[in-house]
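Note that this is a trimmed complex: some chains were dropped, and none of the rest were shifted.
Each chain carries a letter (A and B) given by its place in the written order, and its residues are counted from 1.
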Amino acid sequence: MSPLDLNGALDTIAASFSGIRQAGARPLAIGGDHLVTLPILRGLTDRPLGLIHFDAHSDTYDAFFGNRYNHGTPFRRAVEEGLLDPKRMVQIGIRGSISSAANYDFARAAGIRLVFIEEVMERGIDSVMAEARSIVGNAATYVSFDIDVVDPSFAPGTGTPEIGGITTHQAQKMIRSLSGLDIAGADLVEVSPPLDPSGLTALTGATLLFELLCAMVGA
Amino acid sequence: MSPLDLNGALDTIAASFSGIRQAGARPLAIGGDHLVTLPILRGLTDRPLGLIHFDAHSDTYDAFFGNRYNHGTPFRRAVEEGLLDPKRMVQIGIRGSISSAANYDFARAAGIRLVFIEEVMERGIDSVMAEARSIVGNAATYVSFDIDVVDPSFAPGTGTPEIGGITTHQAQKMIRSLSGLDIAGADLVEVSPPLDPSGLTALTGATLLFELLCAMVGA
């Protein structure tokens, strides 16, 4: 299978995660491009999951650069395909000077809860995460962590960094608050080694994966 | 004109900004050495402006390395030349282990409000910026943002970094609070590409310029 064949790659990934699900296991995946979340969800579920999504960007474009399947569109596609339940979705840490107001229209219309970075900083982690837990409730939920939600001083090695992000201490606190939820799977994406000569982003990503793993087993 | 001819360079810059003023426009300038603010002010005004100045350093030496016109002296020269009104001046984020107490004598004697970093962190951005707005009032005001007010973890590429600075989130909040003031012009200075191999300082500087632009048009 060619890694340059988009649909083929999506199918291969979906099949792989379907196998993990059939084995009775829950995946913790590592990206790569955020589009990877879409085939993971295809393989992982046949009914809409909840979503707790940490990111600087909503990733709910209809098309990005004229294309409907890339790192700007996965969560819109997942809603359209019935893989996610927009009423049980929350996106935390949204910001960035390159997004227009219209970028948030789909999320708002669909009922997705958008928590902009200003709200995170004003209310604090405890309050925001309590609301996030109540949005997804006790049903099966997927967790997607885009490394660019963290400030680029802690994680410079990513494709679309945005200043004014959360600290790693805040990220740890957010992930720890997920413990006890019914987490069907999780991923940490958008770490880009060629943009990370210092290795700090790798350290941040690896440590947050450890935190995600602990949260998934209720530690 | 030789870039190594100090007085010639100052005159050229002043003439250029005078042209901007005569065209009825307001400039948003990018440095470079903080001395650039002096000729900008010369070109921009013939009566004393107010000043909101974000910086780790007061830049009000009489002479620095025996020289009266360089990046350690612009705000003293501007007061002496009647370009700034010291009673309507506030300097925010001041700190650093290499300054002696005497460095602040001119500012204090002239009535310039010095807000040291400790006070910023104790009182918070909202309180400090409310006072800054009241100091400059409704009259015409210049905004000068030295990138070294931001902590070097967010902006390492600058000539005189000082640890213990503000975050980019705090910087964004400070700049946004300027919206509605009568801003006659603004600059963001001291980004030094040779000291910025990672490019993070460029990202920080460019995003803060966007915030300054928004503040200048009241967005």
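General observations
The working rule: a residue touches a chain if its C-beta (ideal position, glycine included) is under 8 Å from a C-beta of that chain, and two chains touch if they have at least 3 such contacts.
If you're wondering where the values come from, they're calculated on a predicted model, not measured in any experiment.
Copy number for the full complex in this structure file, with 2 chains shown: 6.
Methods note: only the chains that are shown with their structure count from here on.
Between the CA-based centres of chain A and chain B the separation comes to 38 Å, rounded to the whole angstrom. Interface residues of chain A facing chain B in the complex, by the touch rule stated above, are 97, 117, 121, 151-153, 156, 161-165, 197-198. Chain B meets chain A in the complex at residues 151, 153-154, 167-169, 172, 198, 200, 203-204, 207-208, 210-211.
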